[in-house]
Structures are given as structure tokens and as C-alpha cells.
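Input: a single structure, listed below in C-alpha cells.
Only a single protein chain was left out; the remaining protein chains are all shown in position.
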């Protein structure tokens, strides 16, 4: 494997650069008989799309998805699903200002060093535009999860220092899409929006946290000892551009607790279901889902592209100053919500199919 | 892949249960010509060994490593390296008290549900005893890294609420092994030790954080977009028992920052080396190492085994009370330090070999 | 992995059906800095194209390749190369006659049974049209092999009972492309052509053998014990539609020999090169290339589509008669030559990159 394939049994391979001819994804291993459509996939893509609100980048990209293969008469055939988005405007804008320079905290220097050569237009392969194809593939994964009954909902729980209550159970997640920040706490959402707008005005950016809740996952998903469900989720989510941290259940806060307090007490419901009273485990024990809601948090750094002049070096190692320009995201988390959901959906479907093998 | 193999080109497969005949690991893909010995591997294992100090479990396990294959006249042959540790005392101690019960926040319930059946003796496969084989394999990985010049050093940076300064550069890491906590700040180490001893006395446990620093990694390691170096590190480290969180560089704290502050400014040293003034990126940009030190933090929850009576349910779903007994770790982080190092070493070697393929 | 990905480090994933929107392939792991162009790839595709001569199917398919990603300014960037061929005429021709019937020795019945559902148009995913993308990917592989110095040449060595001398050294392989059969023996080629034309006239088909010679492969390619170079070649070649047999070196004939005769005697050339006097090993010993020419033979059955009426059953299990129609290949081997070369090239590049990892 060379880095652009994700998953063991439900495997996706993405390709495409920010300013090349287009982007694409292949899904291999999708079971047959799943009803999918370009419309539904487009709906998920639109949640990630630039220009959707005033707090995200104002670039205009329609991101029209086309299904090339694997679907016949509206239903998956079990053969690989190929999908592409053609870039509408490939005209190379003027990239001379960054062509030979390494933008700070971008991947310019590392791509140049690794490959000896890079497509510098808009970040090339390192652009977050690649994640559009993850969302498209995630949309297919969600169609499978829907059939199984698993739901995935992500939301913004922090922007800069503004943070909502940590416990997902204290929020009405149906409110998430009601505001452009995608935060289920309307009051905090307004504050976050204000902060983002103020940050944009300064030509600056700010970080944030996305929390994700997975419900109704059956007991038994996860493959110890290396493909534990949470370690695979960590890898999946940390592969999203700008993600710097991942924690499941009690996470970093949990280290302060004692075992006597942190242990999740089992009990049996009247319906005979096994549950735990608390859920510091975050729905996963020993790397395997235990039937409780799975929740995790992902930290996103402030976007590296700022509309300010910055000092850096060029390919020759000489000092240069680059000017920020263009239309970029002041804060990545509102658009990261559907990407986190997609990566979680891809991971869950993969583990679900994996667990099927046991049933002989 | 079914969960017990780690790595793409330097792949390890571990096997074995806590109280079975033994534990083992196979390393496939180790380059030939590396000098390794049972003595060196044993030395690393001894850092993970129970009973090494008064703040870890007092179980007596010698954990004698045997190399079965892949080494001839002291040198690796390029063929798979098989290693085993035979369990000395397989006599089933009395496990009747937990045989049919699900210990809170252990993997008893999830293993039972996933596999329909489990080896309940000492946690079976879910026991942290499995990590001994990771340390053994990591020791071989370190021998390769040594030749390349990469060093890896982990240390305890937090126990419960006691936390040292976050910046690894502010510590003399050579002091880490000077105390039994494995914390490079001697004063804080003493406090941590005290806390752990007090916690043990109560029959309780407490969590902690391990920080890891990787130095002299060449520029160019990491395979975007899914096998980014940090997402693979995240998966590797989060697969260690009790690990609940992972963050690289600025991590969760970084979300509060602005891009103008968080961006790591490039400069060229007098020797012509490219460096960054700050290192919020944690040595990785766009998923690829940039030549700066790589550092990450891993959160470990309080160990689930406590020496207190706990209420839970049994296989029939009935309420039962279990008594804690045996000799367990009051805090996992001192022994987790070599395991974190091992997983980091395995990840780095894997990516190093991966990058070699490019050199045609 | 779910069946549509080939290779470990130079991995290709194909997608697309015979009569869907199009076909595509993603190449992941291609080193950067390789010069490739749509023109060169098209040239290879044209050798596989229908309608190229009077002994192949007369279908008209232009098979225009488009590179979507991974190439910048004519050179590979190290990121995934996406390529597509859009199907020009997706208008569903009339497939009512086979929609519900299982054509004998086709994949209709097995696809229907495996997936519960199938794209019946022109064989859907099971159509040999999929191999166009293997040829496209193989063209990129060849560009890498060219740089290394490895050459691959396949040719037709048997059509029906007409067979040429087995030893590749007895033929001038530069004559292969001089005739439409792609057989380096002009006299036998004429006989083969005559047989194919006579077979077509009867609405029938006939089988054949493709021999392949790989020269200048360095010593050391192949990963024992399961990814031996010849076992990976076998899998690669046997995955081509209609392939029923594979043999390397002395193959099935060699079983009649004695070891004293079959053993390839080593000697050193005046230039200090190690060679063997005979080459019954076919250039591979213990699964690893030994520097001698690698040669293998692949058997192709007679194409299942015949222009005759045939009895079979339909989805309900009832007896039906289907009429052969359309324009199909009377013999697959002339067009199989570039496909065999492509699969060999993909295997060789993959193993070459694999071997690079050893060089630490």
C-alpha cells in the first residue's frame, strides 16, 4: 500500500490534485444491492463545499460528482465504484508568488523534499480539496450503515477558546445543522461565529474541535490487537488535513481520574440489554465496541493560509516574504464536520464487514 | 489482515495469551545484516517487566526472550525473525471469581460477545502482557534506527493531575531513567511517585501521559494521504492497552491559537539546513517528516483492575460483586514508556523502508 | 483488499464496466520523476484495441485515455495517477436475448450468484474490456522498467494445435509485431492466421498460448516464501480473462526430466558475470530472479462467445436457446500479448520497488 488507500475490506483509493483535471475515488468491496445516487452523494458534498456560508472560504467550486462505474439501475453491483469530480477551472491562476517558496506550516517543503518535485498549484495533492472524495465515499458508507442502523453525527464543540459542554448527551444534536458553525449549542454557536468573523477580518485563522458520536454500533466491532476500533478511528481522523489530536471517551481529561471512578459499571436493562452506567470508555473496550455510544474528539489547528505577509525561505534556501492572498477558510471545523463523519463511516463499515467473516 | 499484524514493509505479527503456553512475535521484512542479540532485546524487555520497582505490579515474570529464526551468526538474514517467550507458570491460578463475570472497563464483555468464547485467565489476549512482544520487535526496529541515526525517547510527563512543562526541549531526557517513574523532572518525579504509592495504598489506580520525542528522522517520511506519518503513529500508539488519546505538536492546546502565531517559520541554518523557528507542527507537515524533532503525547487511563470490590454483571446478565485481588499496576505509564518507544520505532522503520522504494 | 487492487508497492486499482460510463485505473506508489504521456499510453492501448486487424473483433472502440492526476508538466509527481477511458457509446444495445440467460462458460451465472444482481450489458465487469486499464497502467510500469533497463516481450507461440519451437532464444522477437498474429515465426504466423480466419468463418473460436520473455532483470527480485517472483507472475497472468494455465522455465515438460539433466550449471563469464549454461529454471531460483532471462508461457482457452446457437438455462433454471451475435474475437491471443506484457511489467516494477527497501 502506498498511502492513498484506506480500509481493509471496504477500501477506498483517492486520487487528484487541487488544480489538475479532477479528483476521483474508487471504492472496492462495497456489497451489492445498496441503493445509491449522485443526488445523495452530492448532498453530502454540499456540506463540505466552499462558499456555503460567510464563515468559510468564498471560493466557487461546484464539485459535481459523477458515478462512473459499480452502479447499475441505481443499485451497487458489488464491483468497484468509480467516482470523479472534474475541476471546472483548471486555468492556472498566478502561482508565481509561491511556486518556489515554502509556505509556513504547509506541505510545500515536505512534498518538495520527498518527491523532488511538486505540483505547486493550490497545494496540489496536499490540498484539503482531496477530502471531497472521502466525503463522496463516506456517503456510500453511510448508505450501508443506514441499512444496519448505525448513525454518525459530528459537530463543532470548540472554536479557539470557546468550548461547549463535553458530554454529547447534554446536547440536542438535531440542532447542529441549524447554524453555519455546526455547533448544537445555539448560544455558543453565535459566539463562535462572531470569533470566526473577527478572525477573518484580521486575515488570520483559528483552530477548533469536532466531536463525533456513533450510535447503535453492534457489540463486537474492532480487531485487536492492532486494528482496535479506536486506533483505526484515530488513524482515519488524524489523516484529515490540519488534525493534530484525537481522543476517545475520557481522553486526556481521564488521566486525572482514579480507576474506581473511571470504571464503567455494567448493568442489564429491563429489556435484557447490557449497558454501562457511565461511558468513560467511549463505547469501546479492549478495542471492541461494547454497544454503548462511541464518541471521540478531534483537534484541528488554525489553518496555515493567512492573509498576511509572512517571512519564509525559497527552494534555494534564501529568505523571502510571501503575501497571503486568495479566499481561504478562517476556521476549518465547520467544513470538517462532514469529513470527520465520512472517515468514521468508512471505518465503521470496514469493521462491520470484517466482523461478518466470523460468521461461519 | 485480521488485526494482529502491524506495519506495511516491516511487519510484525504477535500472538499469545497471558496465561497460555507463551507469547511470540514474527518480524517479516527486516533487512539483512542487522546485528541483534537476545541480550539487547532482553534489556528492553526488562524496562517493561513487572516487578522492576515498587510502583509497578509485583508479579514475577522473567520474560526470557528466545530468537527462533531469522538470525544467523548474530546477524539478521532477511528472513522472518521468530521470537517467543514461554510462560513459566501456566498453572491456572484460581480464576473462578471472574470466569463468568465481566470486570468493569476490561475487555471481558467485548471479547465474550465478539468471539462467543474467551480465555478468561488473566485477560487472555487482551492482557497488556501481549505488549512484551511489541517491545521485543521494537528492539529490533531500534537496531535499524540506530544505524540510520534516528533516536526515540519517551518519558512520563503527567501522572494524575501532576504535570511537567510541555516542551520537551526544556528537559534533560537523559534523566528519564534515573527514577522509577521515568520522568525527566526529578522533583515532579518524586511527587508522582508519592501519588502512585498513595493510590496503590487505597487499592486504586491513576492515569498519566507519556510524551515521546523522535530525533534525526530524515525529511520525507510519511505516505499521504492516509498513511501520514502522524496518523500511523496515532494508530500505533492508540493500539496500546489503556491509551485513550494522542496528540502531535500543538495538539489540543493548539486549537486556541491563531494561524499567525501557530505557523512555524522556516529558516536556513549556517550549515544550509532547513529548520523552523517554532515547532507547533511537531516535526510533521502534510503527513511527512520535515527534519525537526517529532513529538507527540499519549494519554493513558487509570488501570481498570483495582483492589476494591465492584458491582457488575455475569454472563447471564445477573448482578454480581467481584473482589479485586492479585498484584496489579497502580499506574501504567512508567511501564508504558518502553512500549510507546517500541510502537514509535516500528512505525518509523516501516516508513523509512517505504521511502526507500522511491529511490529508483 | 477486495479484488480490484494489484500490487504491494506499485498498486493499481481498476474500475469500470464494459457498457457503463467508462473505465478507469488508479496507480498508487509510482515514484516521482517518471516522464509519461497520454500518447505513449495510447500506443500501448492501440495494440490491445478491437478492430486493429481482420483476425480480431471488429467492434469499434477508440479507447481514448485521459490522465486525470498524478502527472504535472509531463512528469509523475509521486501522487496517485488516475486515468480514465470514457465509453463512447453507452447506448444499451439490445441485450434482451442474454439479460436473463447464462451464456455457457461466461461469468453470467457466477456473477449473478455471487452478487445477486449483475450488469448484463456486454459482460459488465467480467468483460475483457477491463484489461484496457491494465494495459494503461502497464504502460506506466514499462516507463519505469525502461529506466532500470528491464525489457519485456510477449508473443504468440501457439494457436490451436499450431505451435512454434519452445525456446525463445530460437526466435527473432523483433519480428513479433510484423504480423497480425504477433508470432515471431513468419511461416507459422501465416498458418495461425489461416486457422483463425477459418475458425471465424465457422462462427467458432480457438485457444492459444502466449510466451513472455523478461530480460535484464537484476538478481534479487522476489520475496520468498509466498511472494516468490514466479508465483506472483502466475497470479498476475492467470487473472487475465480466459487464461487457464501458467508455466515457468521447463514447466510441465520439465517433470519428465531427471535432476542431473534439469539442473542449470553455473559459470562465470569473462566479464565476471554469473550465468547458467541452461535455463530450465526460467530465470528464477528459490523464487528470486537470478539474472538470466525470465520466461513463462500462458494458456488461453477458446473464447466463450461463439456465433452459433447454444442451449443453456435462464435465471429461473429453465432451458433456453441463445443465438450468438455481435462481433467477437475468434482467438484471443493476438490481443492478449500486450495484456500479458502489462501484467508482467506491473509485477516486475512492484518487486523492484520492494527490493529497494532492503538498501538501508
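Lettered A, B and C in written order, each chain numbered from 1.
Just so we're on the same page, contacts are C-beta pairs under 8 Å (C-beta built on N, C-alpha and C of every residue); 3 or more make two chains touch, one makes a residue touch a chain.
The shown structure was predicted, so the numbers you read here are calculated from the model rather than taken from an experiment.
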Per the touch definition above, residue among C:21, C:48 or C:106 touching the missing chain: C:106
Contact partner of the left-out chain, one of B:75, B:148, B:173 or B:360: B:75
Those residues of subunit A which, in the complete complex, touch the missing chain: 9, 29, 31-32, 78-79, 144, 147-148, 224, 352-354, 356-360
Subunit C, residues in touch with the chain not shown (by the definition above): 1-6, 8, 14, 102, 104-107, 109-111, 113-115, 125-126, 130, 158, 160-161, 199, 202, 204-209, 219-220, 222-228, 230-232, 234-236, 238-239, 244-252, 254-268, 272, 274, 276, 280-282, 284-290, 297, 299-306, 308, 310-313, 317-319, 354-355, 358
Residue ranges of subunit B at the interface with the undisplayed chain: 1-5, 8-11, 13-17, 20-24, 26, 28-29, 32-33, 66-70, 72, 75, 77-82, 84, 114-119, 124-125
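The definition used in the following text is that only the chains that are shown with their structure count from here on.
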Numbering shared by both copies at the subunit B-subunit A contact, with half separating same from different: same
Angle of rotation relating subunit A to subunit C [CA atoms, steps of 5 degrees]: 180
Whole-Å gap separating subunit B and subunit C, where each centre is the average of the chain's CA atoms: 46
Whole-Å separation of chain centres (CA-atom averages), subunit A against subunit B: 26
Multi-chain contact sites of subunit B, meaning residues that touch two or more partners: 224, 354, 358
